[in-house]
Structures are given as C-alpha cells and as structure tokens.
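This is the structure, below, for whatever I ask next.
Showing chain A:
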Amino acid sequence: MLENLFTNIAGLLRNLLDSAGVPPLWNDVTLLVVKLVAILVFILINALWLVLMERKVAGYMQARIGPNRVGPWGLLQTTCDIGKLISKEIPIPKSADKILFLLAPALVFVPPLMIFAAIPFGKDMVALDLNIGLFYVFALASLTTIIFWMGGWGSNNKYSLLGSMRVVAQMVSYELPMILSVLGVIMLVGSMNLTEIIAAQQNMWFIVTQPIAFLIFFIAAVAECNRTPFDLVEGESEIINGPYTEYGGMGFAMFFLAEYASIMIISAMATTIFLGGWLAPFGLTFIPSWLWFFLKMYVLIFVVMWFRWTFPRIRVDQLMGFGWKILVPLSLANVFVTGIGMYIYRAIGW
Partner candidate 1 sequence: METSIYSVLAFYVLAAVILGSAILVVSMRNIVHSVLFLAICFIAMAGLFLILDAAYLAVIQVLVYAGAVCIMIIFGVMLIQRTDMKQSNLFNRQTFMAGGVVALTLAVSGFFAGTTAWADLAANTPVPEDSLGQIGQLLLSKYVIPFEVAALLLLVALVGAIVLAKEVKANVDD
Partner candidate 2 sequence: MEKKISEIISELKEKFPQIKTSEETISVSTEDLLGLMQELKNSFGFNYLTNLTAADYPADAKGKGDGNEDEDDGEMEIVYNLTSVYEKLYLTVKARVSRKNPEIPSVFPVWGGANWQEREVYDLFGIVFTDHPNLKRILLTDNFEGYPLRKDYQWVGGRK
C-alpha cells in the first residue's frame, strides 16, 4: 500500500484525465507538469527543513542547542526566516549590472529542479526516465557555474568577483573527477540510465565494488556544492560571502536554499549510483522503496553537514592541487583498474 503510494496517485490522476476525454499527449504533459511541481515543492520543503537540520546538527556539535523557540523543537524557525527574508527589500548596488544581478537568484533553482526530474525516488518513481540520465545530471549541474558567476559578476564588487572566479575554477576542476569517478560504474553497468544503474545493484551496491570511485565522487560532489572544507567560494573569513556578498533579502535566500538543494542532489546522486538507490538492503522490503531512498539520502546529507562542522577551510591553491593532482589521476586509475578487472572477470568466465 505504502510502497506504491505515489505511483498509485499518478495512475489515479491519469485515469481521471483519460475519463475526462483529454487527448493522450496533453495527458502526458499534464502529468509531467504535476510531477515537476511535486518535485519543486519537495525540494523547497526539504531545503527549508535542511536549513533547520543544519542548525540543529551544528548546535549539537558545538555544545549548544540550536534554534528552539519557534514551534516545537524549533521546527518553524526557517519558515519564519523565509517570511522575514521575503518581506525584506532587495538592495541593488548602484553600479551593479541590474539584469544579471536579479536574474541570477531567479535562475539558481532551475538546474536543481531539472536534475531532480531525472532521479528515481523509488520504484517506478521517476519523472523523466532518460537513457543518458547520468550525463544529463552532470550537464545540468555544470550550468550552475554560469548562474553563480552571473550573480558574482553582476554585483560589481571585488569580493564577489573573487568569489565568482573561485566558483568557476572550483566547479570546472571538480566536475572532471566527478564524471571520471562514475565511469567505472558506467562500465560495469553498460548504461547511463539511472534506473538500470540501480537495477544493477540488486545483489551488491557499487560502494563495495567501486569504493575509491565513491570516495572521489563524494569529495568532488561536496566541492561542487561549495561546502566545507571546499567552501572557499563563500569563505566568509576571506572574501565575506563570495558571489552573494551584495545580496540581501530573498536574493540571498535563493542562493542559500539552492545550496541545500545541491546538497540534496549530490546525496541523491551518490545514493543512486553507489548506495543502491531505492533498493532495500538485507531484504527489508516492508519499508517502502522511496523511504529507503530518503533514508540513504539523509545519511549522506548528515555526513556533509558533519564535514562542515568539523573541518576548517582549504586554501585555493591546495584545492586546485588536490583536484588536479590527486583526484583526477586517481579516478583515471580507477577507470583503468575497473577495465582490467572486467577483462579478467570475463576471461575467467565467472
């Protein structure tokens, strides 16, 4: 019953539309729109909740309590924060490039939304089942760079410019090891379809067969969403707040929430590729598949937060050196070893 909760709702909707005499194409389009809206709502609610979770996690790690005034257990804290931020004026610097400055926070949620459309949240729960799903995710993720850069450049502030320079350099550098690290998985599966990748982990998760790839992917992914120890983009003790220095009110909130959306994305991707996605481990199938997905995702999100409240920030040249001198060669070696392993495997005919 719970297992197919969401697929049943979708089916119900489709039947309803069919019986109303809507042509099939429009039926599909309507359903897709409904799915996308559902995903958007999901992202926003989750981002709100993650902000609170982050503050709670931080609080407990720092021997304090964290927000606990608004609502039970402080649950409504971020909701109130957003209310405050929405009601605030968005100050536009005099010399800023107005169009870019205002466009950037508006666009920043587009790539996460489009990426989530391709992620299977559970059994038969994927809005767009793409053949090249994995690549699709990376391609869209690479577009965020431009949006951050737009914001940083448009602010016309030297700190923002330095920040956007770092964004661009960091994201380009860490995209490479991230893509290279999943090549091993693609080789093993022989497909870039996310559903097939999950299906291939029926017997064994790829974190077991590709542990190094998982590490590289996770490190690079943390760097991609600019989180500590790779948060030099914001690096508040160095460059104030990087590209978002000049943003206030909702403009800032959008970037802020987008950061949590990208944490969700990397955690969801790592879950899908390496942790078996929505597959239940040890045959614990009485818990619905989508719940498994969220559980795994939240474990990874917690790890990312744990990083943030433990590590200091790395320096910009160390960041580049680490990416290009360690992660890239390591991921290439991983691809090479995987290839040899597959060859031997086939030769033995196991």
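The candidates were selected such that all candidates are chains of the complex that A comes from, given by their letters.
Note that contacts are C-beta pairs under 8 Å (C-beta built on N, C-alpha and C of every residue); 3 or more make two chains touch, one makes a residue touch a chain; residues count from 1.
Just so it is clear, the structure is predicted and the values come from calculations on it, not from any experiment.
Asks: Check 1 or 2 against chain A and report the one that touches it in the complex.
Replies: Candidate 1 is the one in contact with chain A.
Asks: Using the touch rule from the top, collect the residues of chain A that touch candidate 1 in their complex.
Replies: Interface residues on chain A, with respect to candidate 1: 25, 97, 99-100, 130-132, 135-136, 138-140, 142-143, 145-146, 149-150, 153, 161, 164-165, 168, 172, 175, 192.
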